[in-house]
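A single protein chain has been removed from this complex, and every other one stays in its place.
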Amino acid sequence: MTSVAAASATLQDTAVALHVRSIRKSFGNQEVLRGIDLDVQRGEFLTLLGPSGSGKTTLLRIIAGFESPDSGEMKLQGRDISRLSPAERGLGMVFQQYALFPHLTVAENVGYGLRMRRWESGPLRARVEHMLEIVGLPHLAGRKPRQLSGGQQQRVALARALAYEPELLLMDEPLGALDKNLRLQMEEELRRVHRELGTTVVYVTHDQEEALALSDRIAVMADGRLVGLDTPTALYQRPTTAFVAKFFANANLVPATATATAGAGRAEITAGESRFTVDSELRGDVVLAVRPRSLRTGEQPGGLVLGGTVVDSLLLGDDRQVRVDVAGIGAIVARIDAAQPGEFEPGSPLTLSVAVRDVTVLAP
Amino acid sequence: MSVPTHQAPKRAGRTRERGTWTPQLSRRAGILLVTPLVLAVLLLVVYPILKLLYDSLTVGAGPGNYVDAVSSGAIRRAFVHTLLTSAAVTALSVGIGASLAWTLRRARHRVATALIWAAVLLPFWMGVVVKNYAFALLFAREGLVNEVLLGLGLVDRPVQLLYTTTAVIVGMTYTMIPYAVLALYPSMSAVDLELMNAADGLGASRRRTFTSILLPLVMPGFIAAAAIVFAISIGFYVTPVLLGGAQAPFIATVIGDDIFTFFDYPRAAAASVLLLAIALLAIGAALKAVGLKAIRGGLG
Partner (left out) sequence: MHQRRNRVRVGGRFAAVATVVLLLAAGCGSSGGSSGGASGGDDSAKGPLVVASWGSSTSESMRKYLAEPFTKETGIEIQIVDAPGKYAASVQAQSRAGKIQWDILDATSAPDAYALDKLGLLEHLPADLKADLEKILVKDSVKDFGYSFSALGYLVTCHNKRAPKCPGTAKEYFDAKANPAPRQMIATSPLVNLSLAELANGVPAKELGTHEIDLDRAFAKLEELKPAVKVWWQSSDQSQQTMRTGEVDLGVMYSGRAYLLQEQGTPVTPVWTEGLYNPGFMNVVKGSKHKEASFRFLRWIAEHPEAQAGWASGTRNSVPNPKAFDHMTPALRESLADWPANREVLANMNYGWYVKNFDEVNTRWQEFLRG
């Protein structure tokens, strides 16, 4: 690395694109955000994932500047933006309903931000063409939004938001209005555009499959708080809370008890008839997170064994999803290979088991 | 196991099979139902207007009626006064109506919205006599407005407010504001507020958001509202005389006098046709500019 490059590297050594600290927001006497701390790395695709009411959209709008927080601070590339209007923050935003200007053509929509920044017509037109090519719609420049399909409108919204190369792109559940096939297609598109342009993205959704497919990191939100922040794989395989386990990984939650046992940091887990030891600091009532895919039919010694009656069985292509009612615990969902033989009619008895290494012990 | 068949239930005393009820009318039923309305419109609207046009060109001096009408100083002056005053009323009503309609659009508290709607619709519910009398009282030489002006020291003697064109404009605007608000509200409601946010986020100042996004989207509604308010204003009859005096009537009053006082029906017919033509021109121009959908939306 040359000294110039080195010098510029230290100048921009804040790799944090967006710094959010202690953001609180209430509407009336309803607390919507209870103190959010978040650092978004430059160039990363971060998703705010949560059920409705978790505060994710409010947080996004606060970052955009459409709402103001009751307390807390926000810095963009080290600059304090809490007092700036949305226009002054220079962010790109894709709205849930796209919010394309109906009276302007696709090209005029995409070029709007550039026009506001008083770009000259030559460079403006060139940039608009370039953006449309990136999203794959160069032939639609002269159309009006109402003449486009949902997917096309979405891409125009994306092109418009990125046209002036904002420091941060915000997206508010943009794929919600599309059907499943289109959504999968758009997910690919978004990934490609993100790779090509390297923009930092903060993405809001309630769909964890979407979050899994798109994100570098996922921030799981519930009830106005951040309950998990990690890569998708980490969250999936090692959820930190019961909520994350259930919401993100669709894990089954099995109540159990943990008692101290020989060995530091070890606990003996008792769940029904099963008993085994794991690494855990927790004691007393705990909950075991078991992902549907980790369950196998039949009794595996040394692991967690769950026996019950089949409630229903669904054939989903290559998988079979079986719901089993286990006495004292409730419904357990398992996903096994469709080719696996066995009696899965509702009412038949079925035993499921999972290896200890696939069990995560969490506080209830 | 046999599959139950569906049968139309037989009713005692009826042997005729009833068809299923559909929301689509047969062509015959549709025509039958619409015929009375069409007849009424033809008889009560189209025929009188055609007869008026016919009479204006054949009775009396024939086409000379139009020359008569235009050469009468009273009629000319009434036309000019009517058109200019109506233009002013239109501008004011649409302007005030627009800000009221937008406030109603953005208001968050239901109490505030209800109050504003009540205030806007109040002129509708007041009779024209009550409205005009109220203004006559307000504008009297010793009335409330003069009292306030004198009290604030803005003038040192009472100002002539009643029997002026200003009084007419104020009185008419008060009457027309509900029409303007009702005509503008649909187009304003249709504006997606998120578009304002989008423009904001893309770097537009408030002013540029207004001019580049909001204004173009509500402009059809504006034009429709203006056409409607104008077409109604030029037909005013009582208010201009009550508030403006006998010497400054609108054209409708002069036409009325021609018919009921001077019995110069042909000249009145000619003047009426001219007035109707102006109103149709205003609506037609608006239609051309913004299309039928906006006008229909404006008429509510």
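Chains: A and B, in written order; residue numbering restarts at 1 for each.
FYI, contacts are C-beta pairs under 8 Å (C-beta built on N, C-alpha and C of every residue); 3 or more make two chains touch, one makes a residue touch a chain.
Since the model is a prediction, treat every value here as computed from it, not as a measurement.
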Among the chains present, which touch the one that was left out? B
Looking at the whole complex, which of B:V120, B:L182, B:A248 or B:A269 touches the chain that is not displayed? B:A248
Among B:L83, B:V120, B:L162 or B:A270, exactly one should touch the missing chain; which is it? B:L162
Just checking the interface: what residues of subunit B touch the absent partner chain? 11-13, 72-74, 76-78, 140-143, 158, 160, 162-163, 241, 245-249, 254, 257, 260-263
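The rule we apply is simple: only the chains that are shown with their structure count from here on.
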Where the centres are mean C-alpha positions, what is the separation of subunit A from subunit B, in Å? 53
Subunit B partner, complex, touching residues on subunit A are 64-66, 85-87, 90-93, 95, 97, 99-103, 112-113, 116-117, 160-161, 164
Subunit B residues touching subunit A - in the complex, by the definition given at the top: 192, 194-195, 197-205, 208, 212-213, 216-217
